[in-house]
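One protein chain omitted, others in place.
Letters are used for the chains, namely A, B and C, taken in the order the chains are written, and counting of residues starts over at 1 for each.
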Amino acid sequence: MWFYVARRFNLFVLTLAILFLLVFLMHKALPGDPLINLSGITNPTFHQLELLDQQYQLDGSVINQYLAFATERLSGNFGLSLTSAQPILNEITQRLPATIELCIYAMILALLVGIPFGVLAAFRYKKMTDLLIVSVSLVFYSIPIFWLGVIGIMFLGLEFQLLPVAGRLNLLYQIEPITGFTLIDIMLSDLTSKAQALRDAFFHLVMPTVTLALFPITVVIRITRAAMLEELNTNHIKAAEARGVSPLIIVLHHALPNAMQPVLAQVSLQLSTLLTSAMVTEVIFSWPGIGTWLMSAIYQRDFPVISAGILICAGLIIVISIVSDLIAIVGTTKRRSLRHGKN
Amino acid sequence: MNKISRLSTKLALVSAIFAQFGCSPAAEDNTQREQGLVYCSEGDPSVFNPQLTTIGTTIDATSNQLYNRLVEYNPRLGKLEPALAKSWSISDDGRTYTFALRDDVVFHQTKYFKPSRRFSATDVAFSFNRIITPTHPYHDISGGNYPFFNSIDLANTINRIEVIDPHTITFHLSSRDSSFLANLATDFAVILSQEYGDYLLSAGQPQLIDIKPVGTGPFILESHYKDNFIRYKSNDLYWAGAPKIKQLVYDITPKSTNRIAKIMTGDCDVSALPQSSELDVIRRNIKLELQVQTGLNVAYWAFNNQAPPFDRLIVRQALAHAINKRAIVKAVYYGSATTAKTVLPPLSWAYHRQLPIYEYNPRKARKMLADAGFPNGFEMTLWAAPAQRIYNPNAVKMAELIQGQLAEIGVKVKIVSYGWGVFMNKLNEYQYDSVLLGWTADNSDPDNFFRPILSCAALMSGNNRVNWCQPQFDQLLNAASGHTNLSQRVDFYRQAQQMLYDEVPLVPIAHALRFQVRDRTVGGISLNPYGGISFAKSHRITKKSF
Amino acid sequence: MPLLDIRNLTIELDTPDGKIKAVDRVNLQIDPGEIRGLVGESGSGKSLVAKAIMGILSNRWRVSADRLRYNGIDLLSLSARERRKLMGSEIAMVFQEPSSCLDPNDTVGHQMHEALATIAPDVPFWQRKQWREVRIRQLLHKVGIEDHRHVMDSYPNELSEGICQRVLIAMAIAYKPRLLIADEPTTVLESGAQAQIFKLFKKLNKINDVSILLISHDLEYIEHWTQKITVMYSGQAVESGQTKQIFSRPFHPYTIALLRSMPHFDDKLSHKSQLSSLSGCVPTMQHLPIGCRLGPRCPNAQRRCVEMPKMKEKNGHFYSCHFPITYDNAESQ
Partner (left out) sequence: MARTSHIYQDEIIPSPLQQIWRNFATSPLAMLGLWIFAIFMLISIFAPLLAPYPQGYQHSSALLMPPSWHPEGHVAFFFGTDDLGRDIFSNLIYGTRTTFGASILVTFIALFFGCIIGIFSGMSHGLQSSILNHILDATLAIPSLLLAIVFVAISGPGITNVMLAVGISLTPQFMRATHNAVHHELSKEYVTATKLDGANKSQIFFHSILPNILDALVIQITLSISIAIIDIATLGFLKLGVQSPRSEWGAMLSEGLDLIFLAPWNVAMPGLAIFCSVLSINMIGNGLQRALKERID
């Protein structure tokens, strides 16, 4: 078992190295003075200039330029943002939790809604409910996320004024960002009207989470249905049916746990599309996360922020996909011979 | 079966958590919501001191909220009212102004600075000397550029500021200037704290005076997250009575659709600059109230008069004929603006009615261009900032329209656009052929429309984007401001407008109406035609008095 | 009264090209305490019959029969719930690949507990768990597994096929079924384990009076362990009767060919001689010949074979062939 963990770790290190290489090459191709693009300090004083030269070794050979760049970024120094002259690391720690929060709630919603419908569709295979679920998920799969968001704003937000459509919380509630997750921060804060703030934050969350979650829901439905169908035809289900076990227990207790392995494996592949959709959702609902931050950086041509954003997002995805691989491996080797697991 | 029981307990736990969200008892006090007010502003203030800028957004966020002025202009009565100065007297030769100051005014108690003494004349001297005396320790802090005061050439008008005693101060002018008092009432002439200045100098952090402001205004700055929000706390020791609103938040939402969405869903209570395309939606919504203010502003298309071929009069006249102002007003302002004949809006008492106009005549424009040696037109750049302003809701769209109209006479236009901050810096390098800009009046004096944007003094201070300096034009302005009776001043201003018509350094396009949306439950927000919004007297109208 | 009575059972599959009769009018009677063999080549529909009895065919198959009774109860008219209750208590089934018939995600002990959960012992409910532990240990020992602790704690993929089969049988006999259907239980096992499994079946039949329907294509075991057998060919029951009778004097040409294809080492096979086998191959489902399905391959097929032969009976020995091999002329071939 430890052999797999070692392989995964080596894969992780090499993939991160390749990611840093790609961003490093991007820096080479960026227009403008490379030192400004790396450090974000527009007119450095003489002292700062020395420090920067030592940090990024721009005059050295390409290899130790790359090494200097990598050590600098790994040690958390992403330089200053050109627009706000703040250290980028602070901005990231301020904005990353907002995006992660949105992605987590959306993924939870996707799993909570997707899996039951997937199981239902597989259970009642080739019947009306199955066709209905498949065709509805096909329709929602092909709705572009930004159009969905705009329509959501138009109808739910403006025509009927039911749900707030922008921001994370009514700004009158003064909450210090301790963990960066609104709901937890409200819990921790010593606000008088805490329940009121929670309710408001919850309403602010509904629209973006549903818009973001709709696409993953259809994907989870499709994956779960396929995995369940495959699982329901295996012999041990037939044997259980032969033993007269009730269909409910068969589906919930026997088929579902086995189908979870391929489902979770494929869901972790959907992470990069989830993050892209999250950034688009943030732009539409002006959610103060990495997406809005990166988008405004693009319009201002703020290169240090762009390279930091890419490193953080891609790094995040690699870490999460490797971790989910590890969990899948640890979970299955003991229970099922690898002949069953999907490679 | 034990498996199923464990499953159901998990479900019960989850639903309990959600229940806690859903049914929060209505009795829970929402004082937080009642005593606060959220204002959706269209942009982030670049600095917290109005002396250093002429950008409308920064003035909205700072001058009426954080600071006070010696005198204030009351738009309804049309005359000046006492503010920090209880009373003032002008000598008969009109060159010495003495002000009697209030003695009950306290500066802000903030986290970063606790003042030990009250407001006194030394603070007034400190604030104005910073502008007029280059040797003043704070003159060059944060750029040392005071665009409004440079354009009205305050440094030469004021000879000497004399502090007589802690509550009286006299200004000795070099020559008679009838618009001096009006300029003191503008949003730029704010009073800073001299004690705070000395404190920062000793701490070696002088630039903080413009970033962490201390003033005498109704609100104190609590926190500022760039491009996100600004939070103010009420100043309970305010000399004109503590504001009813305990907490004021500026929610920065650049896109106007988002602002409308926020005000409709209750996320903010007042919203700035609604687009004219959203007016009928606002009128249909009973919860909202639309405030309309006649526009004392002008949007103009400025040529860079030094850059060829715009240094030739005939080219400028041809381009003036080539643009269809009516179409622009319909497409960009959706009809909520009037086409402009000259820089002065029709409401001003010095408006020149009989002035002829450059009517929209593409054939004539093409012929004039041919005479000027450009039979098949030429290439030119047109700069437009993506931000939204009172005088121009969508400069980029106006640029695209002009691009389309000039294409008909063979002129190929390349639109150049940057973020607002970067845009203003690059303008100072005068690399543009033409730019879409505008001006909002700061007081009722017509001089305010000519001197800050067209005078040679304005060229030095970098506010004259037309890059055009006519000494004869400046003499007209000085002569006008030298006399006090109206009829003589009107005659001088008419000659100035005639000169602008002949020279066409810029093409005035439109005077926009100014809108503001607010929730019916909010009252007391004054929409001053001459500049910044003020929340000093704002309050929540409780249900009964609705 | 036979324990299981099946008359004219037909199973059809609806495919895009119309209905296909996979099993055509099969008759089968099993008396209590009898071991019945069901023999035929693979694809002759024998496991379809078993699944039809259990009712676990997928909904693409359509099952119809004049009579499908178990112990007097008409299985076809039962509701799904009653059918399940019946299968949970009276009929049990054992499959071909034992290790894939156990849930790979659960320990064997856990699955045994679940299998026993349906039985309501006369023990107060808090002691029910211990009672099941004891019962499982007895069952495992009964099917010949000594180290029950190790087996109960391990996962199916860690056990050998033989042990898995024994565990499945233990599960099957846990609720003392009266009929056990074994669908090729031993094909995957090696010969040593096969003998033990059959010995176990014999013991169950003798002691617990469990009647067993043994489905296999392996003739040696069928000959040795079963009392009666039915021979099937591409969906039709061609011959059934006492095992000894059929093995000594088969009437149906297909049965003869089947028996002859079993290599007997006693008679003198010349060196390198062809092993005898029937010419041609089993017709595919879409192109079944009309009438007797052995028609084209039958050595003594006649014109009449085009009509479907009726099932005739000769003192307990049923056969459906117009020209059965009567032994007076059998010796001549």
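Here, contacts are C-beta pairs under 8 Å (C-beta built on N, C-alpha and C of every residue); 3 or more make two chains touch, one makes a residue touch a chain.
Just so it is clear, the structure is predicted and the values come from calculations on it, not from any experiment.
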If the hidden chain were put back, which of B:Ile131, B:Leu344, B:Ala365 or B:Leu401 would touch it?
B:Leu401
Contact with the hidden chain, among A:Val5, A:Leu58, A:Ala85 or A:Met154, goes to A:Met154
For the chain left out of this view, which of A:Leu169, A:Ile237, A:Ile306 or A:Ala328 touches it?
A:Ile306
Tell me which of A:Met187, A:Met295 or A:Leu326 is the one touching the absent chain.
A:Met295
Considering the whole complex, not just the chains shown, which residues of chain B touch the missing one?
255-257, 260, 275, 277-278, 280-281, 324, 327, 330-331, 334, 394, 397, 400-401, 404-405, 415
For the chain that got dropped from the picture, name the residues of chain A it touches.
11, 14-15, 18-19, 22, 26, 29-31, 134-135, 138-139, 141-147, 150-151, 153-154, 158, 269, 272-273, 275-276, 279-280, 283, 294-295, 298-299, 301, 303, 306, 309-310, 313-314, 317-318, 321, 343
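The definition used in the following text is that only the chains that are shown with their structure count from here on.
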Select the category (line, ring, star, complete, other) that matches the graph of chains linked by touching.
line
CA centre of chain A versus CA centre of chain B: separation in Å?
41
Could you tell me the distance, in whole angstrom, between the mean C-alpha positions of chain B and chain C?
92
For chain B, which residues are shared contacts with two or more other chains?
none
Where chain A touches two or more other chains simultaneously, the residues are 249, 253
Going by the contact rule at the top, pick out the chain C residues touching chain A in the complex.
54, 56, 59, 84-89, 92-93, 95-97, 100-106, 114-115, 118, 155, 157, 168, 171-172
Partner chain B, residues of chain A touching it in the complex
83-84, 86, 153, 157-158, 161, 163-167, 170-174, 191-193, 195-199, 202, 249, 252-253, 286, 288, 296, 299-300
Per the touch rule, the chain B residues reaching chain A in their complex are 3-4, 7, 20-22, 24-25, 28-33, 36, 38, 226-229, 231, 247, 249, 251, 253, 255, 258, 260-262, 264-268, 281, 287, 419, 421-422
